[in-house]
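A quick write-up on the structure given underneath.
The other protein chains are all here in position, but one chain of the complex has been omitted.
Our next item is chain A:
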Amino acid sequence: MTDSVAIHLRPRTLWISRAQRRGTAGILAVLLLWQISVWIIDLPPYFYPAPRDVLAAFGELIRNGILIEYLADSSWRYAVSVGTGLSLGIIFGLLIGLSGFWSRLLGSIIRFFYAIVEVAWIPLLVIWIGYGFPTILIAISYVVFFPVLYNTLTGVQTIQPVLINAVRTLGASRFQVLTSVILPAALPNIMTGLRVGAGFAFRGLIFAEMIAAGSGLGFLIFDGASTRQTDRVVVGMIMMGLLWLLMDRLLLRPIERATIERWGLVRAQGGES
């Protein structure tokens, strides 16, 4: 707590920050602990694989191209499904949110369907349309659709009427009101919805691939376990974590930062009532 003063005095000559160095040390420590625990536990690799086994499995999966293919499959499925859920969520959120009647009409049923988690839909979807991409697409866009819809709705309903009246007095058309007031004002909420949905969707994707797909990271993890190739299971889990962190850092956070920077201030000023 008290060392914060020292940080400011220290010249910033290092190209990585102290937090990053410490974080790297933390990751190395976990790897080391893993190796030590392998020596102590001393069980067959199919039960508790060592870092070396996992690295070997990783090399093999890279060489025969399976890992790249599965990564591409998972990312593509995720992108298409999240994109579908997001756009549908925004469209319906705006449509319903702009009318008091529709939001009263549909509010409770939306809440009910939001409560039926996507995981629970997968069995029924398997009965209806079988295994494969359509089932995954529906289940994953479902889990993005509802939080986005719900938050868009909240965003639209909490806009200060005075903002809309102001632009209208200036002669804005309905479309202009939508694009210059409602959408920007609802954007932080939409982002919140996307964030919640994207997190659930990623885990949902892994689960859906375990049950309803023949490729992808979820399939790799599941198939590795049923064929007793536990090293592959661990490769799949690590890749999953890395893929999520990558998406989080490169995609979600920049978007979030952009919307907050761009619109957050506007909202803070107009938010006094």
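The working rule: contacts are C-beta pairs under 8 Å (C-beta built on N, C-alpha and C of every residue); 3 or more make two chains touch, one makes a residue touch a chain; residues count from 1.
The rule we apply is simple: contacts and distances are computed from a predicted model.
> The hidden chain: which UniProt name fits, "Chemotaxis protein CheC", "Formate hydrogenlyase", "Cytochrome d ubiquinol oxidase subunit II" or "Binding-protein-dependent transport systems inner membrane component"?
UniProt lists the chain that is not shown as "Binding-protein-dependent transport systems inner membrane component".
> Among A:Tyr70, A:Trp121 or A:Tyr150, which one is in touch with the chain left out?
Touches the omitted chain: A:Trp121.
> Going by the contact rule already stated, which one of A:Ala50, A:Ile66, A:Leu88 or A:Leu106 would touch the omitted chain in the full complex?
A:Leu106
> With respect to the chain omitted from the figure, which of A:Ile91, A:Ala166, A:Leu245 or A:Ala258 is a touching residue?
Only one listed residue reaches the unshown chain, and that is A:Leu245.
> With the missing chain put back, one of A:Ala19, A:Ile40 or A:Leu170 would touch it. Which one?
Within the whole complex, the residue contacting the unshown chain is A:Ala19.
> Counting contacts across the full complex, list the positions on chain A that touch the omitted chain.
Looking at chain A, the ones touching the missing chain are residues 1, 3-4, 18-19, 22-27, 29-30, 46-47, 97-101, 103-109, 111-113, 115-124, 126-128, 157, 159, 161, 164, 174, 177, 200, 202-204, 206-207, 210-211, 218, 221-222, 224-226, 228, 230, 233-234, 236-238, 240-242, 244-245, 248.
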